Each structure stands twice: as structure tokens, then as C-alpha cells.
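Omission of a single protein chain aside, the complex is shown with its protein chains in their original locations.
Naming follows writing order (A, B and C), and every chain is counted from residue 1.
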Amino acid sequence: MPETVEIGLGRSARRGYHLDDIALVPTRRTRGQAAVSTSWQIDAHAFDLPFVAAPSDAVVSPASAVEIERLGGLAVLDGEGIWCRYEDADAELSGLTDETGRLQEVYAKPVSPDLLRARIAGLRTAGVRVAVRLSPQHTAELAPHALAEGVDLLVIQGTVISAEHVLREDQPGLNLKTFIADLDVPVLVGGVTNYQTALHLMRTGAAGVIIGYGAHLGSTTHSVLGIEVPMATALVDAAAARRDYLDETGGRYVHLVAYGDLATGADIAKALACGADAVMLGEPLASATEAPGHGLYWDATASHPRVPRSAIVDFADGDPHRPTLEELLVGPTSDPSGERNLFGAVRRVMGKCGYSTVKEFQKAELIVTTTR
Amino acid sequence: MPETVEIGLGRSARRGYHLDDIALVPTRRTRGQAAVSTSWQIDAHAFDLPFVAAPSDAVVSPASAVEIERLGGLAVLDGEGIWCRYEDADAELSGLTDETGRLQEVYAKPVSPDLLRARIAGLRTAGVRVAVRLSPQHTAELAPHALAEGVDLLVIQGTVISAEHVLREDQPGLNLKTFIADLDVPVLVGGVTNYQTALHLMRTGAAGVIIGYGAHLGSTTHSVLGIEVPMATALVDAAAARRDYLDETGGRYVHLVAYGDLATGADIAKALACGADAVMLGEPLASATEAPGHGLYWDATASHPRVPRSAIVDFADGDPHRPTLEELLVGPTSDPSGERNLFGAVRRVMGKCGYSTVKEFQKAELIVTTTR
Amino acid sequence: MPETVEIGLGRSARRGYHLDDIALVPTRRTRGQAAVSTSWQIDAHAFDLPFVAAPSDAVVSPASAVEIERLGGLAVLDGEGIWCRYEDADAELSGLTDETGRLQEVYAKPVSPDLLRARIAGLRTAGVRVAVRLSPQHTAELAPHALAEGVDLLVIQGTVISAEHVLREDQPGLNLKTFIADLDVPVLVGGVTNYQTALHLMRTGAAGVIIGYGAHLGSTTHSVLGIEVPMATALVDAAAARRDYLDETGGRYVHLVAYGDLATGADIAKALACGADAVMLGEPLASATEAPGHGLYWDATASHPRVPRSAIVDFADGDPHRPTLEELLVGPTSDPSGERNLFGAVRRVMGKCGYSTVKEFQKAELIVTTTR
Partner (left out) sequence: MPETVEIGLGRSARRGYHLDDIALVPTRRTRGQAAVSTSWQIDAHAFDLPFVAAPSDAVVSPASAVEIERLGGLAVLDGEGIWCRYEDADAELSGLTDETGRLQEVYAKPVSPDLLRARIAGLRTAGVRVAVRLSPQHTAELAPHALAEGVDLLVIQGTVISAEHVLREDQPGLNLKTFIADLDVPVLVGGVTNYQTALHLMRTGAAGVIIGYGAHLGSTTHSVLGIEVPMATALVDAAAARRDYLDETGGRYVHLVAYGDLATGADIAKALACGADAVMLGEPLASATEAPGHGLYWDATASHPRVPRSAIVDFADGDPHRPTLEELLVGPTSDPSGERNLFGAVRRVMGKCGYSTVKEFQKAELIVTTTR
């Protein structure tokens, strides 16, 4: 039974837990690094790291995607981002500041289906596995272009989505259930924040469901909309949906990709321990020398023309010693903050807790550490 | 059963929840903006926004009331404010600083019933619906003047009021039960903080009850008096009183107007989801270019001659780019803080949670997000 | 049953609540100021305010005691303080800074029984009711001097005391039970933090028990010793002891004096609502123009020669507009912080909650407001 409290007469609410509210408890035998694997396989695609780079123009460019593939992860290009709106995307990126108004102007230019196809073609030529993100609103229009050019994974992602969207009374929106079922490529879909929506999206035939909407330091969604996802609870609930769907289908396993509140190796480890198969990272990569945002971070919600829901955050902040993606993802590092060598840290804590694989690590013991 | 804890041997206390303690959970199908309405109707008066501007001289002037009406809300003029004490109110307003002592001096001048009538007449001439606030202490004296001039809505409001006030032993104060019952205009009455008082005030025949006393950044009531209203709990309790009163009367619906802890679109959305029909906003409008307080905010408790209970807060703070009321209320904006385009955000989150009207949205699922 | 949690396998702990964790809920009819009384009577002594000035050399001098009596309170002179160690106490007080080392030096000079008698004689001459504080360690030696000179109330007070003190194995310390029982003057005794000790001290025949040890901004007892008194719980527990002792004795009422975590009118009101009959205030008076500490505050624990447990705090801080004791205690004020016109605020909230006397106000409804 979920934990509920009565917030007033006759009205109950569940209590949600953030990753910051919990910690890992080493309780079994310990394992050395050589006895631990962080590998991840979704559909036909295998990766050394349980890691997807978020479809933010601040971190994934055609160039950085190549480096991310080399380091063992999967980069998702935003199919509605600057790269698919401007021929000379770098020029636009160089002109950005931390002003939301400027961002709104840049993203006011329409997406070019031709540029989208050209970007995909470029990635295929570079030899990397191609993942592209589209918003639910534009999937019907843009997905045919992406699919025609050949993508390995399609990501259909908005802040909060549902399997059933109503545009206006008696006018349904995109039906993800039939749309995804008809596709040949595996689909990641989200963000999702609760059991019920997760289960409904699993039933669309998606290969994976994204839990959370990438809430990060700059996110103001909790202040603008009042929606907040306690990530530990959201992941545990989605894992329950996965179990129920496994039972319902006699064995179809849907991946959970955590997206939000992930800044350190500790955060990633806790997300995996709560049931995630992989994590989607945006902000933690923004300070990389290879990041196309030159140290700034923003996501799709920051450029909304009427109700922007993220601030632009400067993660470089004039630092002359910005790390490489390699230092950030697999180390080594001399930075003890937890924000670098993210997956070196994950591998280490998996060993300290006695687990060999990510799947086993999903059973790690947890403790609630915030009594305050 | 309300959630109680034993704070010591033999003494229990309920646990109250603030709006900051909860968040909205999108769980049903999502809806597009065109399928969502934020309209509000109280008595014979319909508004595009579920919004009342608080009777603070810092935000409601005869001039700003016109703009607030145009944008879809209802402005309440303080019938005991500067506009009803001084002919040249603007001169007084221009001379204010953040010193409480100066405020006490300005408000020491008595209210002029003639000026009160003149202000009401001016508003009627301007073609806006007229709402005037009086304190319970002066309602008996001033209400006849206001009613004679013609008001659309009378607001009887103090920090904390009750249906039964005792001036001294064996000398009752204003009896709201008979006073309101005898009036022909609809009455909003408050502030109220709990089930029992809300129910008693509903029984006076009031059209609406104000929940909370407008606690905001500058409010020090919690430090001066030790009274604090966890708004989520207060609204849920008042909604329970409304249900019980509906049953008791066989269908008389009393509106709940939330007043306090409302700074962002998120706060407003959560207040509605807790049972409010509309919100009363003061502080969030203080930075508007049209605000008569020139960026300062104070309410009636700030000028109390012996025990002031609010500091004066400067919301403009030298900002050369103060927003218009239009940007604050309905956008668009490039500010991602949640403090602008308040009702654009509300409409959006209603859609993300799958609701078409404010009344339906009062059933939205809530989650407690502060385990800390 | 007290609320307990299991902090680990087989070990339980109660959960304690601070005054900051709770708030007052106005739920009954409201009352005007004229219908409210804050008077307090202990033994034969009646006071307009439920207020004792703490035996700190920073706030109580022979001169300030006269003003405190005039304003309606009871001042307690520290019988082991500077006034009883130095003929020219003012000279010593003027030389103090915020250095604990200097304080240790000043208090290293022994107490003079002759000076103690002279100070008491001076107060009697000035026509105020005389209360003197002695530590449990020196009560046996100094009390005869104080009693011979004539005190109206004796205060036996240490940080944490018990009815039974063991100096070393098989060598008991002062037996408060027989000592207090033999006295003719009423005795206030404390500090106490729990039900059991409160009950034992009530059985000594004390007129009142002090709950808490005056923890304030400067106090570091929680860091030095690990002792911390959640004041709301401590008062509620002591009130339970008072009820049980009333039953046990067939009607002997022992007063509870709250001492600690009291900075504002709100804090005082909550302490009364938790069961206190009066409050002991030190720090909140330190900024007064009449305070002998010239704006600095310290208590007896700050001068301990080996383990000081309070820092010296500067409450004047160069402020050219320091308040009078009158403004601090009974107002009026233009300061909305809650730190001035303390008992004006208490009277007001008693009215808003509908109570006429402090004794009735001890039943006020409480709400826990910190879910965080």
C-alpha cells in the first residue's frame, strides 16, 4: 500500500521521496571493480554505459554525438532543435546568453524537415547509432522524415505526456498506442511521472519509458506549473508498472530511463537502485569542452514562447579548466564533488553493495536519510 | 480522520500542509489549451480569470481597477485605505518608503465617508464592477455609505475573523449572521483558517469565504501572533465545510477564495486543486507598472498603530523593466520564474492534468513532496 | 501515549516538538482587547504581565528591576552575578566585549555575601518585589544571607537540575526536597526538561518550576552537551506533571515558567498555549536602552571557567534607535518583526483565539506547521 497522509478533512495525498531523501546501504559481500559490469542493452543496441545524452541543443550536437558513442553512451539529437532549424547552428549557439528572451527568438524559426533529414544522414555517415527526439505535437508531421532517413531509436518526449491527448473537445490528438505499434524502430517515450501513465505507455509497445522531465538546477516547472516529480517514488512506481506489464504480457520487458534530479554519480546510482535501467543526462554534461552550448544549459522548456519553464544556467562560468566528456563520464578525475567520473563512481558503489550488473543492483537496499 | 500527532503527554495537534509541501500529479489524459477554461462565476458576475485583486492600496487604485477588469479579474478597493482617507491619494503614495512608522502616520488620518462614496461613484462611472473591502470593526459605520452608492460585491475582511465577535464581556460586536443576511449584494467574508469558522461564516449567507489572511513575503503575523495557516490544509478543510453546508442547505454553494502563500502560477494551481474557486492576489501584482504602490507592497496589517504585522516589501527594487499587469496575469512572458503569466501557467497545468474547468480541477491528484 | 519512533533495532526515542514547529489556530469566537487579561498571580504576588526577567547580568540590574516592576513584570537578580561580586558593577559591565575569555575573568572573582545582602536591601528600599537567583551548588551557602535580608521569591536555577544531586559516590548534594519544604518564601526552581523531573521538583513544595534552560541565539548547549529541549513538548509534558500532582495533592497548583526559544510575541503566546503560566525572558530584553549589558547578552553558562556553553551576542549592534523596555514589553511599536510590544501581541492573539485569561488560553488549539 502506498504511504498516504490526510492533508485536510477527507483529502489524502501520497508522500513522495526524492533521490536526495534516500541513500544506498552496503549490506552484502563487497566486489572488486573487475567483477562489476555497467553494460546496458535495449532492443538490439548494446552500450557500455546505462546512459542516454538528453536531447538538448546544449549538449548533443552531431559532433558531440560521435564522442558520446565512443565513450559508451547513446546521444539523442533534438529533431526540433537548433540543428534542425538553422543551417549554421554553431553561429546561433555562439550568440546565446542566459537571456530567455533571446532563446525564444532563436527557437521561433520553424523546423526544417530537410535539415532534419540532413542531420540524420550526417550522423549515419559518422557511424554512430542515431536517436532523434520529437515532441508529441510534431511527431505526426516530422516522424516520417526521420524514419525515412533511418533512425535506430525514436524518442517521443514532452514535459509530461499521456497515451491519450485531447486537443479540444471531441478532437483527439496523436494516438501513441497505434502510432508506436505501427513502427519498426524501437521507441523511447516520456516524460512520465506515475504508475498509471507508465503502464499505459508500456502498452503502446514502446521499448522504453522516460521517467521524469529532466528537472534540474535551472528547471522552474515546479514554480510555474506546480508539477514536481519525487524521482525515487516515480521510479519505484514505474518499476511496479513494469512488473505488472511483464505479467500481463507474459514477458515483455520495458526499459525505464530516469531523467531528472541527476547531478552526481550518487544520483545515478540511486536511480538505478530504484529501478531505472539507464539514465538520461543533460545538465551534468553542459560543462564539457565538447558541449555545443559552450557551458550554458537549457532544454526545450526554456524556449517556450509564452510560458518558459526553465532558466538558462551557466555551468562553465568562466572556468578555464572545463572537463572533457571522458572525464565527466568515465574519468579519471581529481574532482571529489561527485560530478565527474560519473560512471566510475557508479561501478564502484555497485561493487561496494555487492552487485555485478545493473539489473541486480535494482534490488539494492535503501535507507531514508532525511528525517528533517 | 485528520492526521494528528501527540506533541507531548496528553496533548494532540493536527499536522498542517503548506502549498509548498504538495505538488500536482498529472495522471489522466492530457488536454490542449483550447480544451481548457479558467472562467469563474460568483453570483451574477462572470470573470475570465478565477482572480480577485486584494484590497491593498499598493495594488488597487481606481485606475488599476479598470485594467484588472479588462484583463478578466475583479479588483477590490480598500474602503478604509488611502483613497478613502485622502483627496490626493497619489501624493501620499508617492511619499511612502519602506518605513512602517511613516505608514502608521499616513493611515492615522480618519476614513472619510464622503471620499468612500466618491471613489465608488468614480468606479461605476468607469464602467467596472465595484467591490469594496471594509473591516469588521467599521462595517456597521461605513457599509451604509458603500451600499447607498451601489457596490456589486461587499468584502468584509480582517486578518482573522469569526461569525461571533465579543467586544468586552456581555457586549457583542457586529453580528455577521444577521448583517449579511439582510443585505441584497453578495458578500465575500474572511479571513478564515479552519473548518468550523468557515462553516459558521457560510451560514451567514455570504457568497464566498476568504481562506487565509494574505500571508506573503512581508507578513510577520506568524512571528507577531503565532498564527500561521498551512494553506493546503486550510483550503481542504474549508472545502469539507462547503460540502457539509451544501448538504445542510440542499444545494447552496459558497465560493472559496484563497488568500496567502500565492506567489506563482504553481501556487495558484495548487490552491485551486485544494478546493479554491478563485484566488485573491496582492503581493504578486506589486511590481506591475500600473501598481499604485510604485513597486512597494503592504497590506492593512502593516499600518496597525500598535502591533504592525507586516513589513513593507519593495518588489520593484530599482528594476527598469517592471512588467505590466497583462504580462503578470495572462502573458506572454520571457520570465521562467513562475511569477509572470500566472494564469497562462494555470491553464497549461490544468490541461496537463487533464481537466477542462476549475471545478473539475479541484479533484486533481496531489502528492506530498517534502519528506524533509 | 507519547509519540515514539524506533531509531534503530530495539531502541526507541520520543519525538519532540519545538515552538517553531507549531502555530495557534483561531477556532472559537474572537474577542476584543478590552475583554482580555494577561494578569498573573503566583503565591501572594500579582503581576499585570505573565513575565519574569531572567537572572542575567545583561538585563537585570537594581535599576532595570524597578522599571520591570513598573511595567508589570518580575525581575530576578542573579545572586551570583556581577552585582554581587563587584561594588562597582557598572565599571565591569562597561568593559565587556563579546569575548568569552574576558567574561571568564570577570566572573572568576568570588561572590560577596555582603554585597548580595546590600543589593537585596537596595531593591527593598526601591519598593520593588525582590527575587534572587542562586545556583543549586551555592544555595546552601548563600540562601541564608538572601533570606535574612528578605526576598519575596527565591529562584534556584541551573542549566539542568534534579531533585537529587550526587556529588560523588555516597555523598549527596543539596536535597531540594527538604530545603524548599523548610522555607517560608515561595521558590521557583529549574531548569527542567521532562515530566519526571518536573514532578519530583513539584513535590519539593516549589511554587513554580522553570521549564528549559533559556536556550537562545547565543546558546551552544546543544553543541557542547547534546542536550536540547523541544520547548512545546517539554511544556506539555510538564503540564501533564502538574495535572498529576494536582490530583496527588488534592489541589496544589504549581506554576510553569517557560525559559528558552522565546524571541517574539508569537513564541510567548505558543508557550502559554502549551501550558506555561508565565515566561522568563532574557535575550529579548538585551537591546533595551535600560539593559545593563549595553546591548550584549550572556547568561551564567557563558562564563563557565572550563566549558562555556553560550556565546555572547550583541543585540544592539550599533543601532542608534534601541527600544525602551516599555516598547519591548507593552508597546506601542512600529517594528513589525514580532520582537517588540511582546505582550501587546500576546493580548491580541488571545483575543483572536477567543480566550479571556492565560489559564483559559492554555487550551488553545495547536497545529503542527512543519511537515518539512
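Methods note: a contact is a pair of C-beta atoms (placed from the backbone, for glycine too) under 8 Å apart; a residue touches a chain by one contact, two chains touch by 3 or more.
None of the values given here were measured: they were computed from a predicted structure.
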Check each of C:8, C:250 or C:320 against the chain that is not shown and name the one that touches it.
C:8
I'm checking contacts with the chain that's been left out. Which of A:10, A:122 or A:338 qualifies?
A:338
If I consider the whole complex, including the chain that's not displayed, which of A:23, A:66 or A:246 touches that chain?
A:23
Provide the residue numbers of chain A that touch the chain removed from this figure.
1-3, 15, 17, 21-32, 34-35, 195, 232-237, 239-240, 243, 264-267, 269-270, 273-275, 331-339, 341, 344-345, 348-349, 352, 354, 356, 365-369, 371-372
By the contact criterion defined above, which parts of chain C meet the unshown chain? Give residue numbers in ascending order.
5-11, 13-18, 21, 99-101, 104, 159-169, 173, 193-194, 196-197, 220, 222-228, 230, 233, 302, 305-311, 368, 370, 372
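FYI, only the chains that are shown with their structure count from here on.
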Given that chain A is a copy of chain C, what angle of rotation, in degrees and a multiple of 5, matches their CA positions?
180
If you average the CA atoms of chain A and of chain C, how far apart do the two points sit, in angstrom?
57
Could you say which residues in chain C touch two or more other chains, in rising order?
372
